[in-house]
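Only a single protein chain was left out; the remaining protein chains are all shown in position.
Entry: chain A
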Amino acid sequence: MKLFVFYTGILIYGLYGLKASFNDRVMDENLLIAVNLSVILCLMLARLNINKAVRGSKIEVEIEKEDEHLAEMERKAYSAAIYIQVAFSLATIATLVGFILLRESQPKIVLVSFLLMAVSFFSLFPNENIIKITNPTFKMPHPKSKNYQQQYFDQFDDGEKYVMLKGLYKIYSLITWGLIILAFILMYYSVFSGNSQIMSIIGIGLLFMLVQVSFTQSLKPHKAD
């Protein structure tokens, strides 16, 4: 709850600052401040959902409503994760764009974006209390473990892995098409604006190749020992 109040305070202060000096700043600066405030709003909503999920999981409800109540808490826990992911993505983009455009004129705004990126990055690591709501038998691997990622993945059971697989397959298709479309858009942009995006197109091409090859490589049968 303390963190939620802290975020609310920063949001109100930021909104006041944005409104008070709106006309004194250029559009890029105002936009970056607005994005930073959106990141704070996402972190606030994430915290709100986490608080609700943790509090709700401690409430005792009637047996007939228990399953639906637990599913509702689980939905809140996942909503919190989604808000944190959105916050991290926005803060990362804001930091990168801000560094390109405003690093000399408004370094403070870029620094705030960077700090928000760091905060949302650390919020991405799931809290054990939240995981216990979605999976009561889940055991977090030791943070210093050499095989942390593998051990973390192994904690999910077959049902959860099945849900992940369905989601990841959709993302794989989306990324494949998204990269192709983005590369074509950049090609037309380069041709018609005279602003070369060759580096971006090469980067997208390499990423496209990596995604395709890694996926197919994972399907390829392993050699017998």
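The definition used in the following text is that contacts are C-beta pairs under 8 Å (C-beta built on N, C-alpha and C of every residue); 3 or more make two chains touch, one makes a residue touch a chain; residues count from 1.
By definition in this document, contacts and distances are computed from a predicted model.
*Asks:* Looking at UniProt, which of "Phenylacetate-CoA oxygenase subunit PaaC", "ABC transporter domain-containing protein", "Branched-chain amino acid transport system permease protein" or "XRE family transcriptional regulator" names the chain we cannot see?
*Replies:* In UniProt, the chain that is not shown appears as "XRE family transcriptional regulator".
*Asks:* In the complete assembly, which of A:1, A:20 or A:63 touches the absent chain?
*Replies:* A:63
*Asks:* Which residue, A:159, A:194 or A:221, contacts the hidden chain when the whole complex is considered?
*Replies:* A:159
*Asks:* Give me the chain A residues in contact with the hidden chain, please.
*Replies:* Per the touch rule, chain A residues meeting the hidden chain are 63, 66-67, 70-71, 74, 134-138, 156-160, 162-163.
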